[in-house]
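With one protein chain removed, the remaining protein chains of the complex are shown where they sit.
The letters A and B name the chains in turn, as written, and every chain counts its residues from 1.
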Amino acid sequence: MSELIIKNLCKHYNENCVICDFSLKVEEKKFLTILGPSGSGKSTLLSIIAGIELPSKGIIKLNNREIYNSLEKINIPPEKRNIGFVFQNYALWPHLNVENHLLFPLKIKKIGKKKMKEKCDLILNLLNLEDKIKSYPYQLSGGEMQRVSLGRALIMEPDLLLLDEPLSNLDALLREKMQNEIKTIQRDLGITTILVTHDQEEARKMSDEVVLLNNGKIEQEGLFDDFISIPKTDFVKKFIKR
Amino acid sequence: MKKIFIILCFLFLSIELISAQGLKENSIGQNYYGEEGKIIAYISGPATMLNLLEEDFESDKGDVLDIVQLGCGPLRQRIWSEAESGSIRADVFWGSDPLLYEALSEKGLLEKYTPKGFDNLSNKFRLDKPYTLVNERYGVIIYNKEKVLSDITSYYDLLNPKYKNQIVHADPSQSSTALALIANLWNLEEESGAYYKKLVENGLFLSKKNSDVPSKIQEGEFILGIAPHDAVWRLKKIAKKKKYETPLEICWPKEGAIAIQRPIAISKNTARFEKNEELARAFVDYLISEKAQKITTSFGFISVLENEKLLKRISADIRVIDINWDDLAKKQVEINEEFEKLF
Partner (left out) sequence: MKNLKNYFDTYALRGALLLLSFILILFYIYPTVFLFYKGIVNFDYTISNFIVPFINSLKISLGVFFLTSIIGGLLAWIVVKTDFPFKKLVDNFCIIAFAIPPYIIALSWLQIFKRNGYFERFVKIVFHIDDYTSTPYSLFAAIFVLTLHLFPLMYFSIKNSLRNIDPKLEQAAQLAGADNIYVFRKITLSLIKPSIMSTGIFIFSRSLANFSVAALLCLPARIEVSTTLIYSSLTMLDTSKAAFYSLLLVIFSSSLYFMQIYLINKKKKISLKGSIQNRDISILNLNKYKILVVFLVFLFFTLVSIIPSITMLISSFLKRWGLSLLIDHLTLDNYKEIFHYNSKAILAFKNSFLYGGVAAFFATIIALSCSILSHYLSKGYRIFEAIASWPMAIANTILAVAAIFSFNTYPFKFYGTAWGLIFTYMVLFTPIIMNQIISLLKSQDISLFNAARLSGYNKIKSFYKVVFPFLLPGIKSGILVSLMISLREIPISLMLYSTNQETVGVLLFGMQSQSYGLEMTSALSVVIVLIILLANYLNSKIKRGL
């Protein structure tokens, strides 16, 4: 069960808490969006879940396995968490072409060449990248890069997929297209997903549930429509637009 | 990852192995790390001359000599650094003036060896010192014969205002031989340093090395200078060989040319192999033998042997100023400072 459970997560920078006593449960196959203004700690949260940043304390459990527990001194390194991550700037490697980007996570698993090719073709097909297979990042458009980044994350068959504002660099038309694509893929593959964005429309369109974050604290969580009809705090009222 | 670690270990071990070769330690903790049957010599001088000497010596003894050719300055610095670090690596070293040797002798780092053929030396070269004098050369006036206005005969000719800014001399803070030259002209007049004061007022230019002096005069940058004579001798020879005219000339000043000897010494090391000790001594003997002396005089140096027949000498009526090296060794820092003050 790729369920994500976070308990009492805290992250401090100097005296301030960037994430303050954060607790959350994401059921498997669900699409959750973390919404919030800049500086609310969304990206930090994602980095912490992925394991590329260390929290100050708390417990994170994925797929019934504790990947972080400050009390028990458990900290599984990112490469062993089986989490897929799509970076805001795509983080593509300039010296590898599209094919090698997709094969990269597979090569470390030491599965046969045939199997690697199968999986690669699957993803290429899924993301419409077949004719870009030998291209390098500098030859790709923004949308194509984004898809490569997504493909790289998906080919791992991760327990959890994290998306850090993946569409903010794209134009409106492309963004809409990608939103639909991502949603479709997520539903088809059934991967537990967390999307981070400051775009409310995106949150409303794509997610099953939304968490509104402000200054490291949860203002409200649940269905987006509830944010509009039953805002729990003043901030929610101000932030959410109809 | 493990591969890198292994490689590093391997390198580390090989370093240890290589450096631990041939170490012989004696009772006072001195090391000797030469090969048996081969001695190391640090020598300064014209490369061709050194090659000839090496060939000649080895034609008799075999491949026993490792010569490290150095400039006068680097030789001093290197020997001194080695001395300060605990052991002089060179078995023998042949330098450009006795100052270094006086300093080392004071520290007891030189072996007292009276060479075979000591009696063949002219009287004035028979010293009771732990080093042997091999050659002599003289600080003289060097000038461009096409540009001087009249005959040059004396150091005072350099004070002629017509030659302002046209005079060059090596810097004593960069060259110990230059310091020797200056020290001896320091008391040319009654008042210490007066001569140099006037020279500086006449625009004396300081070059880095003694060998720069004849070069710069030949190249036209300066007209007059004071430096050892042997370089001029060699420059003239080269000009003849390559068929171009050189305007360089030497003047033997009436006040006297300054005699500077080139000594050789054996470094004291009781851990040295017997065979090497013999070889070192043999090399010193060789350098004051007729054969070697002939070679060095063909390069402009003056022989220390008392043998008029075979060897060139400077004309007997030329006046020579001899340096008291002991004295100079004690006063060198003082003179250097006084000299600096003139600028």
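By definition in this document, a residue touches a chain if its C-beta (ideal position, glycine included) is under 8 Å from a C-beta of that chain, and two chains touch if they have at least 3 such contacts.
From a predicted model like this one, the values you see are computed outputs, not experimental measurements.
A.B. asks: Can you work out which residue in B:S122, B:Q174 or B:S298 touches the chain that's missing from view?
C.D. replies: Of the listed residues, the one touching the omitted chain is B:Q174.
A.B. asks: Looking at the whole complex, which of A:N8, A:N89 or A:S168 touches the chain that is not displayed?
C.D. replies: Answering carefully, the residue with contact to the hidden chain is A:N89.
A.B. asks: Which residue from B:A231, B:I250, B:I264 or B:I288 sits in contact with the chain not drawn here?
C.D. replies: Touching the chain that is not displayed is residue B:A231.
A.B. asks: Kindly note down the residues of chain A that lie in touch with the hidden chain.
C.D. replies: 50-52, 54, 73, 75, 77-85, 87, 89-95, 104-105, 108-109, 137-138, 140, 145, 152-153, 156
A.B. asks: Hey, which chain B residues sit against the chain that's not shown?
C.D. replies: 1-2, 4-5, 8-9, 12, 15, 18-20, 23, 31, 33, 40, 44-48, 51, 66-71, 73-74, 76-78, 80-82, 84-87, 89, 100, 103, 165, 171, 173-176, 205-209, 211, 214-215, 218-222, 231, 234-235, 238-239, 242-244, 246, 332-333, 336, 343
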